[in-house]
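Note that this complex is displayed minus one protein chain, with the remaining chains in position.
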Amino acid sequence: MIIGTAKESYPADEALLTTAPQRVWMTIFVIALIAAPFVLSNYWLYLACLAMINVISATGLNVLTGYTGQVSLGQAAFMAVGAYTVAYLERSLGTPFLLNILAGGVIAAAIGLVVGLPSLRVKGLYLAIATIAASFILHFVFVNWTAVTNGNSGATLAPATVFGIELATYDRLYWLIMPFAVLLVWGAANLFRTRIGRAFIAIRDRDISAEVLGIPLLRYKLMSFAIASFYAGIAGGLWAYLFRVVTPESFPFLTSIFLLAAIIVGGMGTILGGILGAVFMTLTPELLRVVVDLASVFVPDAATLLSPVRTIVFGALIVGFLILEPRGLTEIVDRIRRFFRLWPFRT
Amino acid sequence: MNITRRAGMAALAGATALTMVGAPLAAQDDSIVVGGSLPLTGVFAFAGIAIEKGMSDYFEIANEEGGIDGRQIEFVYEDTGYEVNQSVAVFNQLTSQNDIDMYYGDSTGFAKTIAPELQRRGDMIMGGASFASELNDPEEFPYIFIPGPDYIQQVGILLEYIADENPGASIALVNSDTEFGRDPIETTKERASELGLEVVEEIITPPGAADVSTEVLRLRRSRPDYIIFHGYVLSPIPEFVSQIRELGLDTQFMGTFWSMDSSLWQSVGEAADGFLGVMPYRYYYDEEEAPMLDRIREMRPEYQATGYMQGFFSAMLMTEAARRAVANGAELNGDTLKSALSSIEEFDTGGIIGVPVSVKGNAVPFGRVYEFNAESGQMEPVSDWIELED
Partner (left out) sequence: MSEWLFFLEVTLAGLGSGALLALTALAYVLIYKATRVVNLAVGEMLMLGAYLFFAFAAGWGLSAWIAIPLAIIGGGLVGGIVERGLIRPMLGESAISVFMVTVGLGSVIVGLVELVWGTDPRALPAFIDTSPLFLGEAYVSRKIAVAFVTAAIVIGLFLILFRFWRGGVALRATATDQAAAYSCGINVPGVYSAAWVIGGATAAGAGLLLGAIGGISPVMGVFGLSALVVVIVGGLDSVLGALIGGLALGMIQSWTSTYVGGEYTNVVTFGIMIFALMLRPYGLFGTHEIERL
């Protein structure tokens, strides 16, 4: 609660952005989002697209894990479901891309419902492990259901087209991916001001108490699974248009861990956390590349150290944040914000 | 939770923001630029490092000899860790900073991912570490080439060798459950029956499988004369070989290019003796007349892996394609380079490949069967150079 922002009406109380600085920052952020494709180089645009896809998927996982407390290590598999759906529709039916992407989300959500079913019986770690199993089973389906997935060699698809314009370059794809990212994140932020979102939080905090309060556990848990998978499916669909080939190895088990790591690093159970974490984790490998390039002046063969160092940093970030900063980057941002709130009168 | 720890994590986060400021280098002259997404780290690093050396060495030789019509060749590359996402990132980074004419990609997945982009750009051709048969289709992949025989052709060379040595022999196929492993299976079966060979067993091993005793039992039951492994670099082939040898079966074991490096097999020791496989290039230590090999041995006195030869030959093809395109007076782009590449016929590789080679389709379908000699620790040729007719 911030002192000095007295709410005078219900709409003011319900608003997402409650203070003037928040609104200013948001305006700057939106302008930056719109200006980006005109300023950034191809390489940074590619990274921006990838980061936004990860933001969508991580936000979905955050709904499930951060807000509902159901740990899933299967998010990458749902992304794959979305990507394959898009690839199949694009290749076989040639339906419009918006429809394909939405279908990717819906089908991923449907499969998410099935995978969420064990949450009826098991929870916590056992559930996490059940989702690992589900992702391996899905991988098997991708490899062997060749009629739809084209097996190991994967499905290649044509670029999305709008009025005859091919969305093949990153500056155009940006306009496809960015609106999805904004809409979905905005949707997630709003979700937690509804009954459903609050039910999720109640389940996370203590599921038995939530049930006593009259929240049907199974229905809400499944709903949370479906929402998370829907986000993953959309992200996967966008991914398919970005890379234009989907193979069973496109979404390895490591991607699931990556996404979980993203919300841990960013901060579980906050919308900002999903965004910060996903962007941070997407950029870290690139950052390390720069560091290694600089180090190669002093260390011969520094380039050969990059991959192991990346793996170590990846693990160390998970461990480090969990032990030292369990609330993630969001908490760091908050601390900075608190510092400047009364600055320079109190430091 | 104390303050210093928090400050540490904050600093870590802040560091990312700082390095976002990085201006692309913009140095352009009339040099011909070859880009590369190379797996210098990760599971394929042993090949990537060798490929890098091979390519750099050849470009150095070519530049010493005056480059291409006086234009120097510049080789820019970055590490990918053998991940498609990273390879694409590297491609985007390099292409936004350089005017690249030719490119070396590190995996089949990357080649397929970037192919539409190549087509859209139309300004370069690309070779790479992938011998995937799917890429050997000039219609679908007009700007891609394979610096050697594709996997189907590699196994085809082995089958021809078998049919020659031992007509009517029975063979077993052992493949890994990956895109790489499954690539030639279907065509191999057809080809084998055409050549009068009988496929008695097909085994697919899950990736990362270490314990192969049940697979060995199946092979023991079907008793093939030859077992062709594909889709592996090393493990679990040695375990297969040693267990089957223990059982006293006199089966011949065969592999394809990426499992043919003699230094890998040296570490296996006695059990590796007699391992056969197809190799599109000469080995570093081959004694037959080869001016280019002499040159390599001069530059690098110690053994260079098969990946080195692959990189060296890739660089050679790229240089030759550029040379021909420049000689035609054409502007360098995907189409001119590719048609120059396709015009290569009866090309003398200076002994990197034992016979003059031609580009057919997207590939160079020449190869030779070598056998590992555990005593000398070297691969020794057991066949002539085989050119595949289709």
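Letters are used for the chains, namely A and B, taken in the order the chains are written, and counting of residues starts over at 1 for each.
Just so we're on the same page, a contact is a pair of C-beta atoms (placed from the backbone, for glycine too) under 8 Å apart; a residue touches a chain by one contact, two chains touch by 3 or more.
Small disclaimer: the values here were computed from a predicted structure and weren't measured.
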- Task: For the chain that's not shown, point to the residue among A:Ala12, A:Ile28, A:Ile137 or A:Leu294 touching it.
- Result: A:Ile137
- Message: Given that one chain is not shown, which residue among B:Thr205, B:Gln252 or B:Thr349 touches it?
- Response: B:Thr205
- Task: May I ask you to list the residues on chain B that touch the chain which is not drawn?
- Result: 41-43, 45-46, 177, 203-206, 208-218, 220-221, 233-236, 238-239, 242-243, 246-247, 264, 267-268
- Note on the structure: Absent-chain interface residues of chain A come out as 69, 71, 118, 121-122, 124-126, 128-130, 132-134, 136-137, 139-140, 143-144, 206, 208-209, 257, 260-261, 264, 305, 307-319, 322-323, 326
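Please note the rule applied: only the chains that are shown with their structure count from here on.
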- Message: Rounded to a whole Å, what is the gap between the Cα centroids of chain A and chain B?
- Response: 35
- Mind pulling up the chain A residues that touch chain B in the complex? 41-43, 46-47, 50, 143, 151-154, 156, 159, 168-170, 243-245, 247-250, 280, 283-287, 289-292, 303-308, 310, 317, 320-321, 324-325, 329, 332, 335-336
- Item | Touching residues on chain B, where the partner in the complex is chain A | 1, 5-6, 8-10, 12-13, 15-16, 19-20, 22, 24, 40-42, 45, 49, 78-79, 81, 84-86, 88-89, 92-93, 95-97, 109, 112-113, 115-117, 120, 132, 134, 177-179, 182-183
